[in-house]
Every structure is written in C-alpha cells, then in structure tokens.
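Apart from one protein chain that is not included, each protein chain of the complex appears where it belongs.
Read from first to last, the chains carry the letters A and B; within each, the first residue is number 1.
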Amino acid sequence: MTLPSADAGSSNSFDARRSRGIFRSLLSDKSAVLGLGLLALIVGSAALAPPIAPYGPNEANPALRLMGPGTEGHLLGLDHQGRDVLSRMLYGGGLTILTGLAPVVVAALIAVPLGLVAAWVRPAGAVILRLMDVLFAFPMALLAILVAAFLGPGTLNLLTALVLVLLPYAVRVVHQAAAHEVVLPYVEALRVSGTPVWKILFVEILPNVAPPTIVYSCTVLGSIVITAAGLSFLGLGVQPPIAEWGVMVSEGRSVLFVAPHVSVVPGLGLTLLVIACNLVGDSVRDALDPRTRATLNLSDNV
Amino acid sequence: MTGEIDMIATPSPDSLEYLESQGLTLVQGPVATVYPIWLNFNEEPLKDVRVRRAMAMAIDREGMAKFLRRGTAQPAYGILNFGGPGWDPDYRDHPYDPEAAKALLAEAGYPDGFETRLDWTMGGGGDVNTRADAEWIQRDLARIGITATIELFDNGTYWDMLAKGIRPGTCCMQVSWGETGFFWLDLVVASSAMPPSGFNSGYYDNPEIDALLAKARSAPTEEEMVSLLHHVRDIVAEDAAFIPVYTPMQVYAMRPNVKGFVLAPQHWADYTSVFKE
Partner (left out) sequence: MLKMLLGRLLAIVPVLLGVTFVVFVAMHLAPGDVARTILGFGATEERVEALRAELGLDRPILVQYAHWLWNLLHGDLGQSIALGVPVSDVILDKVGASLLLMASSFVGAAGGGLLLAALSGGAHRSMRDRGITIVTLVCASLPPFWIGIVLLYAFSYQLGLFPSTGMVSMVDPGGWLDVAHHLVLPTITTALSSMAVVARVTRGSFIDIMNSPYIFAARAHGTPRRRLVRVDAMRNVLPVFVTISGLQIGYLFGSVIFSEIIFNWPGIGLQLYQAIIYRDYPVVQGCVLAVAIVFVFGNLLADLIVHALDPRKRA
C-alpha cells in the first residue's frame, strides 16, 4: 500500500490565487496527463459497461468454464462459473472505483466541519484530536478489517468502515491547515468586525483549507482503492455475485492452478487504476504544494 | 507441485486434468449419498407449493453435475439416494425448465420474484466447491426472479444451525446425506423430526409420510418396502419439499506407489487397507 502522507501540504498556508493555475500546470505535467488519461479510460469504460460489454455481468456459459483469454467471443476468458471476464471487468469497474472514491470524499466532507471547529474552539479541538489520536495507533488496513468484520459483510458496511478509518487522517489535515489560519491577522480582523463565526469558518477560512484537504484526498485515493478491494478480497466488502475487482481476484484463487487469468486480469485492472490514482495524486500534490517533498516528520505521520 | 503429495481426497474437480498430467492416478466412484436442498416452509413465499416447484424447476442439476463438477457427480432426482433402497436411475421429478418455473412463480403471485437468502456450508469432509454450488443456484434462482444472498458458515456451525431449524429469512440449506438404508428419512423428512428432535429443518409437515415410513419399516417383503418408499418419494416430489441436486462421486488422486485403495461403499472412506510401497 502506498503512503497516504497525512502531512501533505500541512505546513503551508495556501494561496488561493495559485490554485487557479493548477489545471494548467497539471496538463503540462507528463505523468499527470498519463494518470488522468488512464483514469479517464477506466472510468469511461466502466460508465459505458452496459452498451459495450459483450455479456451481462452474471450471464454464464458453464460449458466454457475457465477457458482462457482468446476464447472465441470471450477476449479475456471465462471464470469458474463460466462468466465472461471482460464483461465482469467492465461492470465491476464502477463499484471498484466507487468503493475507493466515496469514502475519501465522504471522509473529507465530514472532516472539514470537524477540523474547522477543532481549530476554532480549542477545548473541543483538543478532545476531538485526542480521540482521533487513538485511531492512529492502528495500521489503517487492520482497523478497517476490525470495523468491517463486526459490521458484517456488504458494500455499505465496507464504505462505513473506510470512512471511519480515514476520518482521523482527514480531520488532522483540515485541523492543521485551519489552525494556521485562525491566528492570522485577517481572521482577527473579521472577528473584531463582528462577522458571525460560521461565516468566518465556512466562507473565509474554508477556501484556504480546501487545497490541503484536496491534496490529501488525492494522494490517499490509491491506497484506499487497494484497501477497499482488499476488504472485498477478504470477504468483508462487496459480496458475490456482484462484480468487483477485489472479489474477482479472490474468486480466482481457488482455480489459480488451472485458470490463472481469473485472478490475474482483475488484479491487473486494479493495479492500473491505482497507478493512475497515484500519478494524479502526486501531480496534484506537486502542483498545489511544491514544497512538500521528502521532508516527512514522524510525529506528524504515524 | 513438488512431489510432496501421495494422495489427495476429494480434489477440486477442476484440478483433475492437472493432477493426471502430474502422474497421479484418479480413482472415482459414486457414493451412497445425495445433496438435497432443504426448503424452509416457514418462509411466506415457500408456503405455496407452486413456488417450491418453481424453485425445483429453476435449478439446472444436469448442468451442475456436468460442468461445475466436471462429471464427478450425477444429477439426483427424488429423495431416495443412489445406493439406498428403492433408488431408480430412470426416475425424474421436476425437469429443468426456467420459463415454466417463471410462469409458475407468477401464477403463485410472485411475477417479480422475491428476496431471500441461502445459508450454505463452506464444506468439510467430502464436500468440495460448495461455494460454487451456492453461486450456481443463486444464479439459477435469479433467472426466475428470486434474488438470493449467500451466507457461508463453517461446517460445525452449519450443522448446529440445521439442527436448530432453518432461520427466518433463509429459504434453503444444503448438506450431503444418504445412507445405504433409508432410516435417515426418519431424521429428515418425517414430521416427528422437526427441530429440535431431528433434521427436518425446513418444517415439512406431512402425516402421510410418517405413516408410510412406519409401514415401510415393518414391510414384510423388500418389494413392498420399495413400493412404499416410492410412494414417499413421489409425495415429497409433489410437495417439492426438498430439491435433490446431485450425487457426488468420491474422487481420490494418488501416486502410483499407493496400492490397495478400496472405495468405501457408504459415506466414509476406509483408510486402513491403504499402504505406501
């Protein structure tokens, strides 16, 4: 699993004006273009699954079970139930992306108000941060397994588990950025002029807190895609017969001897998806925050 | 394969060709057993016999035996198992017909099917590939509109659950059963065997069956016994109380240096006569 550097951009105060040029700078970055292209290809083919997939995701031709790639009419072969692997890849792409993306987005949305409040109301902030600290004591995948195991299998429970696991990291990112802002003179000026607190937080400070939150979300996306698929691989997430790449890798394990393509193909798709996410994530981080490099600080990260 | 294995009991059917290519010999033969699906009579839709029949007609038993088990199983029809008294190779109950099944389901008031759950064992002992079985059945049921989720349990828990009666929300459970006698029917289909006193775990209640089984036990001739058992079989089929799926073959793959292996006639293998040269 890749590094979700929780400190990405944390030590910087972001200049909102700079973010306007981001899209242009992303497009001038070769690896960003490659990542975005790959991502567009995967998302596009997943979105177009119904018209372009040759078969339904659960349509089976048992007589051709386990036939390899290149079988007539089945470009990527068939699985242990005789289902077309290509069709399942296309149909499964959407859910694979969703189970990675949705927790990141939801966690960020919850983290923003929590982090802002934590930075504004010091005592409440201390409590929130202490609570989150406890969760850092777990390896991320392990905590997700614990929560998902007790919630029970299912896509919704998988998403819940991942949001819970991500939340502490996201809150810390928002809090660090917001804590930087609240002490700046412009905030003091707003406060003195009697601007309502909610307005200061969500209208004035938020735009400056958004960039590090976005950077963090982008850099963590790849590893959450892997964690989500990993939980489904363990049987804790998406349930068969629903097509999802982690489930598909796991299903192929029992026939690896005789039909390696059943596991290898979906895993390859997953790897490409994660590469795309990491390319985009790295580029977004470099574009928004060129100063974040190898200067990691342990106390910030564990 | 690094030559570490001398004998594999019940290898996965998909691995047979590979094992043969590695120089292992396959020994196989049918066992006196059957995999019936228990249907839960306490579930609202399944109280209607048409729904149960539709389910029986939805499941492609031939396909399962031929493709999923790769011929290491024979499709099973009727509650009387292969190797037991009264088994008739030519008997057929509900033939595979998804279209007719869908129509029957609509007639019973479920044109869009219903939602339910399959509780399944992940196998143990002689059961292999049980998850793939469950997925196959799930797909067959989906074809007539019945949406079923699958929950898998380890064998110990699974038998405890069966002994307690199928839990609410679950339509089907399945284990292998069958003996060279017919007394197991007293434990499975008789109404006296409802949980917690037996394994009539789907609460099938037909006093006629109880009477027929009692008569069969004290039948003066084997012919009479068989005729009574056929009667039991026909009633169970008509009620569609159980869906027999297939009779598995016992398969062993062994290195040529293992000699003296005899396939057991009943459910358990006898390893005492096996020796390695």
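Assume a residue touches a chain if its C-beta (ideal position, glycine included) is under 8 Å from a C-beta of that chain, and two chains touch if they have at least 3 such contacts.
Predicted model, so just to flag it, every value in this text is computed and none were measured.
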Quick one: say which of B:47, B:92 or B:164 touches the chain that got left out. B:164
Which residue, B:71, B:156 or B:181, contacts the hidden chain when the whole complex is considered? B:156
Please identify, in ascending order, the residues of subunit B that touch the omitted chain? 1-2, 4, 122, 152-154, 156-161, 163-164, 167
Spell out the interface residues on subunit A facing the chain that's missing from view. 1-3, 133-135, 137-143, 145-147, 149-152, 222, 226-227, 229-230, 233-236, 246, 249-250, 252-253, 256-257, 260, 263-264, 267-268, 270-271, 274-275, 277-279, 293-298, 301-302
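Just so we're on the same page, only the chains that are shown with their structure count from here on.
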Subunit B-facing residues of subunit A, complex: 58, 60, 62-63, 65-66, 80-82, 239-241, 254-255, 257-259
Touching residues on subunit B, where the partner in the complex is subunit A: 12, 14-15, 17-18, 63, 66-68, 129, 132, 135-136, 138-139, 142, 149-150
